[in-house]
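Quick one: structure below, then a few questions.
Note that one protein chain of the assembly has been removed; the remaining protein chains are unaltered in position.
Let's look at subunit A:
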Amino acid sequence: MSKPLKQIHLAAHFPGVNNTTVWSDPAAGSHIEFSSFAHFARTAERAKFDFLFLAEGLRLREQGGTLYDLDVVGRPDTFTVLAALAAVTDRLGLTGTINSTFNEPYEVARQFASLDHLSAGRSAWNVVTSWDAFTGENFRRGGFLPQQERYSRAEEFLATAHELFDSWRGDEILADQATGTFLRDARAGAFVHRGQHFDIHGRFNVPRSPQGRPVIFQAGDSDEGREFAASSADAIFSRYATLKEGQAFYADVKGRLDRYGRRPDQLLILPAATFVLGDSDQEAAELAREVRRQQVSGATAIKHLEFVWNRDLSAYDPEGPLPDVDPVVSEDHISRGRAQVRMYRDPIAIAREWRQLAEANQWSIRDLVINTGNRQTFVGSPATVARTLNDFVQADASDGFILVPHITPGGLDAFADTVVPLLQEQGVFRGDYAGTTLRDHLGLAHPDADTDTGTGSGPAVASERAAS
């Protein structure tokens, strides 16, 4: 007996501000102009994708005390772009990464509720929190939050936002011109929240939106983060896009749902995934190598080595051997505004391991960075990529993918034109949208205002993540 085929969910991540994005390619366009966002969104909608995804960062990155200048720098405001995209698309979901540390619940809740109205029910919120006072220097309160409290604030932030969304049930507006009753309920939107981080009360001023609440994304990976996702999130933006790791993560998180009375299909697991397509598998493999070299220039290789060495390596030749000096182990890091440097918990050991790898393979600094960095998730002909991607989903390594093209804005076009039709032929991806809201696309129920307001305990949210 075979189980029925799962339907794949696909999303499009607008290329971000790290070296995944190849800005030096002649085909690379603006990362700021609205025409790029419109092109990208229209491609995603033409291909019947579930949603578009925008990352966010609130302080430009620095390395060695100056602005980091080798990657794409700068991006527009998340909410403002999404609202404008609602005008040039009809069905595509609109997911924004919004920080819970440097915002207030009342304002963010009304922005998401407004976006949901203005898009007729297509908004989603990837909730993240910042990790340092460095970002805080751009905001009124500065770095006001002790590191250990950022998760509890994020969690209370989200719970408070839910209370605001739910402060309107949805039937308050009568607007009866004859009798003169606009509101059925004089206290519509009334709320009181008294907690550790927020002590607020009054009346929320955006009526209930088409989806009730935006779809909630979570991107954390800690045990507490997984627990929170299991209790309250609608989808996880995960980092495990290899088969084995993906299956382990999927089984772990889905296995936690039962405790909260939730079914496996009420929490979607959507890893970020990169791809390179070619006419043949061999051509794609060659192209993928070329893209990796574009992504890691000599200058970029040195800067990436500095993430681990935590010292100025500008005197080293990227085509030469690895430094023989050891990393500087310190709380002060040469790179600021970047989450990934925290992954290197034992830099001395990593440096030792990398030196051995480089020696064994006769790798230069640049070769090492290219070979130890992330490879593209899917490389091959359209048929190969369609098959691999579907195998991942059917093997319960994920429920779909958030695709991250490396070229702006046309990097999704070939995928839309060649891979999607194959998935549609196989009956594993929609031929057209069946519903109008993002919750419809994701198979999620619309929440009622008076039930289902629970949030979990434990860290809600990942570090601000500029996505792979």
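Quick note on the criterion: contacts are C-beta pairs under 8 Å (C-beta built on N, C-alpha and C of every residue); 3 or more make two chains touch, one makes a residue touch a chain; residues count from 1.
FYI, contacts and distances are computed from a predicted model.
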Which of the following names does UniProt give to the chain that is not shown: "Aspartate carbamoyltransferase", "Sorbitol/mannitol transport system permease protein", "ABC transporter ATP-binding protein" or "FMNH2-utilizing oxygenase"? "FMNH2-utilizing oxygenase"
For a quick check of understanding: of A:Asp71, A:Glu245, A:Asp281 or A:Asp396, which residue touches the chain that isn't displayed? A:Asp71
By the document's definition of touch, the residue of A:Gly57, A:Gly93 or A:Pro382 touching the omitted chain is A:Gly57
Of the residues A:Thr300, A:Thr384 or A:Ser398, which one touches the chain left out of the display? A:Thr300
Residue-wise, where is subunit A in contact with the chain that is not depicted? 23-24, 32-34, 38, 57-60, 66-67, 69-77, 79-81, 83-84, 86-88, 102-104, 106-107, 110-111, 113-115, 117-120, 137-140, 142, 168, 173, 175, 177, 180-189, 198-203, 205-207, 297-300
